[in-house]
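Accompanying notes for the structure given below.
As you look at this complex, bear in mind that one protein chain is not there, while each of the others sits in place.
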């Protein structure tokens, strides 16, 4: 029972402190936020017209509408088709295949993909 | 000689145990494999026709033959040529070059590439 | 004062040794450089005409001039425009979004980008 | 051939199978269950998988991976001296296994839990709490669950040290739970760690019914105004200020909060990206491996298979549930005080379990009103809850430690 | 100017050049030779390069990188106590150099070899062995080489502890060799480690003549049917089952096999990718650096430059050759039993040296019949050989340790 009373005391103490600490932290954060706003205002005054600098950006977007969407689609499809075509071809065998680190490490690290790199067509790595 | 006899005993013991352990492991793996096949069969029964779902996939490939290979080659070559052309141009100098971490670390880490980033044309980083 | 004298001695000793060591290192490096040049000369003699092997490289570049630069520009602009167009579209929602590791780790790792992945249009992740 | 016979006898005496106890078998099954939950249901796999599998491994008899007891009886003059303890345990129980080394030199010294807090700091964005500091109070309110669980544990007969360690489960912070339990009651470390991580992954099941029971549909529909943007400068100042304020008020929370805030400063400063990345990735991953294996290795039959463990698992639910309730209640209070501009549900996110409980709150809000987005507001109490739990742990350490 | 003279005298007495012994010179040359082999012929460079260069460095006299002896004479009451040993060595031989710290706290405690096994588990795909479990027996057969080498070593006058450490070289597993030698005979650690890694990289030279001598062209032409696919579920169950089965049968192998299987579970579970990656990369790389430097630092003139070392290097070839022969012989037995459906050459892959020996087998098969692909079948014995060697090491530890 004595322990339970001690636990109650600890609860009162604990809850108080947890709330106090986080309340103080909140107050400090409000103060920091307020200071920040003041600072930003000041900086805005000293550098009055920074809005004029980032103007040149829009011009980059102007050539976009020049190409009709249909052409776009055709061209893109062509490129994608070519890429797919190429990827489907047999990867050529490197002349002197560099043994990967994973092959070498302690003579154990399988990484089966490496093992399967064996070219079954020409019977060599 | 006593040690050699002990070695012989150890050999008998060792070979027996190595074989026993790996044999038991093999038997367990056969059992696991058998249980797996049973489970897969059961799952196949409860979900009888999953084959109909993955149907929509083939349609994606249909536009491929629409573009003759010659056009494909031309377009791709064009894109590649452009990329190569662009890559060969002088890289523009960043306005305020961010010092890389490797430059800063303990005042030592050379990484000569960074040093060589010096733009010899305009004599500045 | 005794300590200062000792410091002077240490200075004489130190400066001497630092210079000696780096001088010896320099001499050794000159020797290594000399040996290297000898070795390279020898190797050059034993393998007299390696220049003929790397010949087939240039042919890869020949198709470049076949496309007029104007066409190049058009095609490239088309591809870039398409890419930009596509990137600007709303990213489709993945069906069953895989919870990223960072979400899971100890129930803390915010990485606000993950939180902001919330799709405000359909009100779901 | 006495030699061969002798060898065989020696070998068989050392065979694990013949020394297996029922306790071992049950613990192996418990470990396998954790592994299963981690893989099948992705329940906090980064910790429950290592914990589970190392629980399996240490319960194979004579395996020599963990030779030392988890909570040894030490002579008084060395009890507080980790270096003498290591030497003493070696003397008494033989050379350390790999899990003994991990547990005694990396976890008992608090190195690993603190480094994880460091990494968490580098991963956490305190922005939502900085934008709306009053939400920090909800992170405090949810700690009520910690104390309710502690009192319940006391009533069930646990001693104060154990009760505090059990209560902290309600904070929903794995590393804080491990940190405090290691200091106060290492004999129940396995149970509290497993409870903390299990329930953290069950937050989406535990919280919704409680939240729904305590709020009306009208309350759940309350929309909150957009959070103000937070500047880089504020984000940089926050960890420094938080470290100093909390450190001066509750020094016993300084290690936890300090390491968290150092990590956060690394993240927000923007000038030490490679260190921030290391804190979040290479160091974090390595430390997580050691934490999982080390904690799992404390799950031995003799200390884990007790009625206490079952009670701890039960108390874990009490802790989580009352923390959620505490948060929501305080949320309702703040709703009243603000004239109905605060959705009370975001209080439930004060239990931490970042960001799960914030997502739970958002999901319930969406169900009532698909156009109601309070996720970011819930993130405030959510990250505040991490600090709140660390402070609660600090109070326990100050009084009991 | 007595001070200056004194300083100069002090300095010159401490000059390495004047304290250089013939032993040092030879050891520096040995180290340089290893560095040369590692760079020029890429012979296991990840270990032979660090080993070689740190052998060079520790043999520069008075360099204070390694101040403590490798196999010190310890008073009996502290011999088994690593913590008292550290304090005692500091008392006797002065503060530890960086290599002493690496060797005594990371390697002697087995931390590093076990963490490497952990990483190897995360790197290894046991699929081929799961698909065809009978190939596991070939991984057992190749261990015969371990015992033949041990008996030969005994006949040459090595004691049992040393003979066992030498025999295990035939298992072709670097970390297992280091683990066992550190426990049983640390005085020959440098020699056995160098032998193990050197011959592992020479597998493509050592194995083919033996395989060809023991098989007929017809046998080498035997084609094997495609392996069945292995499900994710089986791959997840495997490490758990293997850990429990082997742990219960040979507990002394539990640290090695257990860490290997934990790593493999991380890999196959698919839910802890960041930990699996850490095990394979960041942790593995760091640990490999420490292993190489630590092992190389044991190569001191007094313990390395002995007739023993030469014998160990010779015995290493005996071990590899007899392991290969044992594997092939057992392969022929299985060929007979299966009615000619098993190519006997795959038994040679049982020596481990994953995946080199499997590739060697495939190469020889291709030479006889370019359309014969038995690579995957050879991977079964190959990974089984890792487990087999760990079990053999476990038997040695159980009886001698």
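Just so it is clear, A, B, C, D and E label the chains in written order, and each chain counts residues from 1 on its own.
The working rule: contacts are C-beta pairs under 8 Å (C-beta built on N, C-alpha and C of every residue); 3 or more make two chains touch, one makes a residue touch a chain.
The structure presented is a predicted model; accordingly, all values stated were derived computationally and were not measured.
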From D:60, D:107, D:184 or D:262, residue that would touch the chain that is not displayed: D:262
Touching residue (missing chain; options D:90, D:201 or D:252): D:252
Contact footprint on subunit E, counting only the chain that is left out: 7, 10-11, 14-17, 20, 28, 32, 35, 38-39, 42, 45-46, 49-50, 53-54, 56-57, 60-65, 83, 86-87, 90-91, 94-98, 101, 281-282, 285-286, 288-289, 292-293
Where the unshown chain meets subunit C, residue by residue: 3-4, 6-8, 10-11, 13-15, 17-30, 32-33, 36, 39-40
For subunit D, residues in touch with the removed chain: 80-84, 87, 109-111, 114, 236, 240, 243-244, 247-252, 254-255, 258-259, 262, 265-266, 269-272, 274-275, 277-279, 282-283, 395, 398-399
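Here is the rule we use: only the chains that are shown with their structure count from here on.
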Chain with minimal offset from the mean of all protein Cα atoms: B
Repeated interface matching A-D, over half of the contact pairs identical, chosen among C-E, B-E or B-D: B-E
Cα-centroid distance, subunit C relative to subunit E, in whole angstrom: 34
Residues within subunit E bordering two or more other chains: 249-250, 274, 395, 399
Subunit A: positions in contact with at least two other chains: 75, 79
